[in-house]
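One structure, as structure tokens, below. Some questions next.
Excluded from the complex is one protein chain; the other protein chains are retained at their positions.
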Amino acid sequence: MQSELKEKIEQRENTYNRVTELLISYLALDISSEQLDPDTPLFGVGLEFDSIDAIEIIISLESEFEIVLDDGESASFLRTINSLVDEVMRRKEVELDERN
Amino acid sequence: MKVVITGVGAYCALGENTEMLWKAIEKGQSGIAPINHFNVDAFDIQLGAVISSSSACDTDVQTAVAYGRAAAAEALENAGIVDPSRVALVLGTCNGLGRKEIHAISVDLVNFLKLGGPSITVSTACASSTHAIGLAVDMVRRGVVEYVLTGGVDQLYPEIFAGFHSLGLLSKTPCAPFSTVIGTTLGEGAAFLLLESESSANARDVVPLAECMGYGFSADAFHDTTPDPSGFGIASALSTAVADAGLIPESIDYLNAHGTGTAPNDAAEWRGIQSVFGDYAGQLPVSSSKSFLGHAQGAAGALEAVVTLLAMTHSVVPPTLNFTEPRPNSPTDPVASGKPRAHVTQHTVCANAAFGGLNAAVVFGQPNGELVPRRKLPRPIGLIGASMVKDCHQIHQYVPRSELRGLDPTARFLASAVANTLTDARLRLRSLDCEGIGLFVGQNRPSVESLQAFQKSVEARGFAQPSASAFTRMACSYATGACCRLFGLKGPATTLSTGPDSGLTALVLAADHLAWRDDVSALLAAAVDEPCEWDDFDYDHGAASVLLKAGASDAPIHLVSWALATDCESAVERALAKISRNREEVVPIVVPGPPTVTGLWAVTAAVNALKQGEQGPFLISNRADGAAGAAIILQMENRHAI
Partner (left out) sequence: MKGTEVGYNAIRNSVAFTEESDLCCLQLTGKQAFDVFDTVCPCDVFLQDGQMKYTLLLNEDGTPFADIYVCRKGEDAYLLGYGPNVDTLIDWITEHSAENTDFSIIDLSKTYAPLALDGPYAWELCAEVLGPDILGLPYLGMKVSDEVLVFRAGQTGEYGYHLLVPTDQKNAWLEKLHTAGSAFEMAHANEAARAQCALENFFFDINREGQYGLTPFELQLQWRLSAQKAAYPGAEAIRTRRQSGWTRRLTCFSTPDPVKVDTAVVCDDEVVGHILAIGYSPVRGDYVGKALLRRPYWHAGLDVFQVQGCPLKTLSPPAVDNLSWNISPYNDSFHTREKENGS
């Protein structure tokens, strides 16, 4: 595997693992990370989160990854674990670009 | 018997007494303004209906106590009560003096006003004082005491503001219930009603303001924070209240809604109103006084009751302020106006709903109404299930883990005891049999773990970002609501935070409710304690509950007598007198005092002893220097009707 590809996959995997661990601890999920699938819906079905959990998710991601999520834009990233990972990575990238 | 209101008192953002409050309502003057008595710089919303710091209240005592003293004293004076020794107190408060001392305000009021009757504190978040009024009505009906001072007190603490803000429930502009502005505005204050029987008022030559005709409690059993969108819960409280008042929905002339201004509450409430009132809902004036008073949490129900009562005496209905365009699916007649509207009302109803889906409604009538016939004899009460637990993990035997996410230890303890008890009574959890059951819980404070979680989140992230989920668990009634959801209990539910005797008090009130009312046929009485490092003594913790059933003549164990009084000795005497027994004929068990749960532990121990063939009857009473004396008598068969 090319090192660039490997790095890409690892980066995704690391962020995904951090997000799942965060969900498990902040939202008091009584299951292990292996029991969570990345495209599991967060609301309604799947993890059956509610609007208060949504607030907790945003606050916990913001403090863990030092990003700002609650900036008035649509919260459409609150769909699945994977979509949270997408958003975290996107925000980190924007931040990196701005810094450069 | 008619229960009448002979005095009212209020202290809130609209003024220091009921006269000032009413003048403001008449002028259409809202109490909502920028908050200046604590720092709100961290928030993007800074409005509240708060009492200005220049107000005349006593500054030597804690603020919430001062609010309570002012309003309670006004109500007593207004009613012309000169001898407070025969006055009981039923107070609703969400926060008390901080969450560790929910009943501290009651203790102060009893001492300050020299009230001689028992005192009970109800803490069911935003429905606290409505529950309090309901329980007070029954105390007058049962003749526990001659006068009952009932109402609510709550101060707007910074952490409450922060909590509501974190939940995204606050409105940027003054709240406009049922209109296009979404969100609520918080408030604070105190309000009290003085209740007595009509004959007592006549004997004193006092003209009552109104009759308190009935009340209804219910639980959503839907979600720990979101109201049931179908409005089933609020509808059930409303229809129970209307029926308790001996009325039909069409005879109600005005409805003072909980109407917080949030989208889920207002929509569910209107749906509930429609399901009770049918087509008539389209003609019924439905307004929310929170547009004047803000959401005064535990005091909201009592303040709104005072507004409603004053409106009745002035032959008007109070408006919903700030109303522009209606929201879709909102009341047809929200009394959208800047001023009260002339409208003669014979009967009115006030509704409130709390986090966790605990609902309450109270019906008022003009004092000239007809006497509503009531049950003459109590129903016999069987005890069909009992349990005590010291391990909160027992709940896992009954409920899948996914349903228990976020539950704090207090809720887990309570749920374990309730699940054991329902199973002991051979009931299937969440079945139709459970649906009719209610839950009265004695619990002195919210979960210590949740309080600490909230505190930690504030320390870590500041007031602008506290833990929203921990905040929702900080209401004393959180565990009660969670149990109703877990087991599908939709009957009357409330939480008593009355001091160490809360558990036995809950049992006595549940027995009374069941024996004399027809809205429910089975009630759970429970108590719960979570360990806490603040306590200066070490004790066991856990929960206990019993399931009472009305008319269960085939039940092996019967609750043959119960009594509530100012002190334990009087409660014991009353309980014995009711069944014409003397002390030698019963086995006394005196509950040694704290924690809250010991009273019901003693009851479950007595149940086990009876089951194992011991003779009894057992008389269980508290010894505590608490707020109310409670005593009950249990025996194997129902030999002595009360």
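As written, the chains take the letters A and B, and residue 1 is the first residue of each chain.
In this section, a residue touches a chain if its C-beta (ideal position, glycine included) is under 8 Å from a C-beta of that chain, and two chains touch if they have at least 3 such contacts.
These numbers come from a predicted model, not from an experiment.
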{"item": "Listed residues B:L194, B:A221 or B:A453, member touching the removed chain", "value": "B:A221"}
{"item": "Residue of B:K23, B:K172, B:R401 or B:R583 touching the missing chain in the full complex", "value": "B:R401"}
{"item": "Missing-chain contacts mapped onto chain A", "value": "1-2, 5, 8-9, 12-13, 16, 30-31, 34-41, 44-47, 74, 76, 79-80, 82-83, 85-86, 89"}
{"item": "Contact set of chain B toward the excluded chain (per top definition)", "value": "180, 182, 221-222, 228-231, 263-264, 267-268, 271, 274-275, 327-329, 399-403, 429-432, 435, 485, 488"}
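We adopt the following convention: only the chains that are shown with their structure count from here on.
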{"item": "Rounded Å distance, chain A centre to chain B centre (Cα mean)", "value": "41"}
{"item": "Residues of chain A defined as touching chain B within the complex", "value": "27-31, 48, 50-53, 55-56, 59, 63"}
{"item": "Chain A-facing residues of chain B, complex", "value": "166-168, 223, 225-226, 401-402, 404-406, 461, 465, 467-469, 472"}
